[in-house]
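Reading through the structure tokens given below for one structure.
And then chain A:
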Amino acid sequence: MILLWMIVILMAGGVLAWITGRVNDALPRWISLLTILANLALAVWLWLAEPATALVPKGAWIANLSIAWIPQWGVGFDLALDGLSLLMLLLTFVLGFLAVLVSWNEIYTKVGFFHFNLLWVLAGITGVFLTMDLFLFYFFWEVMLIPMYFLIGIWGHENRTYAAYKFFIFTQASGLLMLLAILSLYFIHGSQTGIYTFNYFELLGTSFSPAMGMWLMFGFLAAFLVKLPVVPFHSWLPDAHSQAPTAGSVILAGLLLKTGAYGLLRFVLPLFPEAAIAFAPWAMLLGVIGIIYGAILAYSQTDLKRLVAYTSVSHMGFVILGVFAFNELALQGVVMQMITHGLSTGALFIMAGFLYDRIHTRNIEKMGGFWATAPKMGVIALVFVMASLGLPGLGNFIAEFLTLIGSWQANNWLTVFATIGVVLATAYSLRILKKVYYGQNLTDHIIHDLSGREMLIMVPMVLLILWLGLYPQPVIDLAKPSIDEQLQAYTNVPEDRTISMEKSESTTQPTDTLSQLKTKGGAYGLR
Partner candidate 1 sequence: MNGISMEAGLLLAAILFALGLMGLLMRRNIIFMLVSVEIMLNAAGLAFIVAGMRWAQPDGQVMFIFILTMAAAEVSVGLALILQLYHQLKTLDSDAASRMRG
Partner candidate 2 sequence: MENLIWLIPALPFLGALLLILFGLKMPRIMVPVIGAGSVGISSLLTIFLGIQFLSDGAAMYVQHVWTWFSIGGFSPGIAFHVDALTMVFIFVITFVGFLIHLYSAEFMAEDADYSRFFASMNLFVGSMLVLVLADNLVLLYLGWEGVGLCSFLLIGFWYREPANGYAARKAFIITRVGDTAMAIGLFLLFQYFGTLNIQEILTQAPQTWSVGSQTAVLVALLLVGGAVGKSAQLPLQTWLPDAMAGPSPVSALIHAATMVTAGVYLITRTYVLFELAPTAQMVVAFIGAATLLIAGFTALTQNDLKRVLAYSTISQIGYMFLALGVGAWSAAVFHFMIHAFFKALLFLGAGAVIMALHHEHDMFKMGGLRKKMPVVFWTFLIGSASLAAVPLISAGFYSKDQILWLGLAGGNGSVILYIAALLGAFVTSIYTFRMVFITFYGEEKTHISHMPGFWMKLPLVVLAILSLLGGFIELPHNFAHFTLFTDYLKPVLPVIVIDEGLATIEWIFQIVAALVALSGIYIAYLFYLKKPYLAQNMERSKFAMSLHRFWYSGWGFDALYNAVFVRPYVYLSKANRSDGIDFFYTGLAYFTQWLNSLFTRTQTGMLRTYMMGVLVGAILVVTISLLL
């Protein structure tokens, strides 16, 4: 029931904010702040009430809820929460909270309507993370787009309309393909078992011909890969991210992209094991291409937000790389990546927003030497830049390290290239630092340092990213059961893609790895 409440609270809060927005501007801000805080409290309570360690014996599911909705089609209003969803929810509410704070002094027009959209996006995202019914999933999947479209289209920067169209059309197109896949799955399952239902758990057992499985998986992938995004389906992202208002960018980068990753974990892996295994090498290849392509483009951008946008293209490459490595390390890495990337990129967008407040440009060629007058900002920027280049001690390192060490078990060469991507990451990340904070101040504006409110936003993020970097265990424990759940289908896959604890004795004779490399893990599919 509490799950339903989370969504209802957000939606109600949104409507309330809209209505009160006509009275004055302060109210909606406070309302949405409180709404999100309430949900955050709920989520935290859920977490503390369920010590992660207790999950392991009694299965992954912490809480669930099922209400009949469209019985004719076997559509139910099924919500369920496991470690993964809980983590995503926590991230959602934290970032939502920050998004509200960020827009506090940024949004002055139509404040009420703004917060309505903000809260409804969050509601949609929450729904996506919670639902266990494919119809409902698609429903929420679409619901979260409209308000996002408005956020970009109304409060965005100069080129907002174009960006909004692009975002909307890309996501819609891919979503419809997923819808087709969902429907076919529905009918296939129905014709096999006679039970026509969209329920996730029912559909899990469905079996189909390899070709069919492939097609269905592509249907789902279409939606998730566009959302993630994976090169070459990424071109909506830079526009959307750079044109959206700060809060919008934060939610886009921090949450919307994660719905794609979540979809991969929750649906693609367990529903289509054979197809996934067959497709794995190509998916990982896409991931690597994404990592490198994103990094290369990020390096030459002059629009700060656009630069950061391309860095997320690069970082999301790690996600798909890890997902299709099918082992615990990699998936843990992916989950970490989802969270830490949400924080670090979110923070970078917020910093960009702060700078935009001060000098009214996003062009880094016009910046420089801000460290002199804004040391606090500099230090915090330093932290998150380092996070984005994966400096150990910060959360992103754990994520990337686990992802890579996991994907190495599956495919050596691709992992090597992915690792090279880290060097490129260094190049573009340091470029931010150098262009913005080093050198001489070229603007005539005097850059004043972070205000109290801004510190209130940034400091928690710094603490979180440090915590995740130095003691990520709680997160890992929380995610473990659900990751095991997703991996069930892969426990009987070829030995060489499971992580090689027992390798040490299995290969005591002098083995010639160089020749093994090509035959390892996902790579066999490439032949």
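Behind the choice of candidates: all candidates are chains of the complex that A comes from, given by their letters.
The working rule: a residue touches a chain if its C-beta (ideal position, glycine included) is under 8 Å from a C-beta of that chain, and two chains touch if they have at least 3 such contacts; residues count from 1.
Here the structure is a predicted model, which means the values were calculated and not measured.
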> Here chain A stands alone, and the other chains of its complex are listed as 1 or 2; which of them touches it?
Replying inline: 2
> Across the complex, what residues on chain A touch candidate 2?
Replying inline: 166, 231-232, 234-235, 238, 296-297, 299-301, 328-329, 332, 369, 371-372, 375, 379, 386, 391-393, 397-398, 401-402, 404-405, 408-409, 415-416, 419-420, 422-423, 426-427, 430-431, 434, 437-440, 470-473, 476, 480, 499-504, 507-508, 510-514
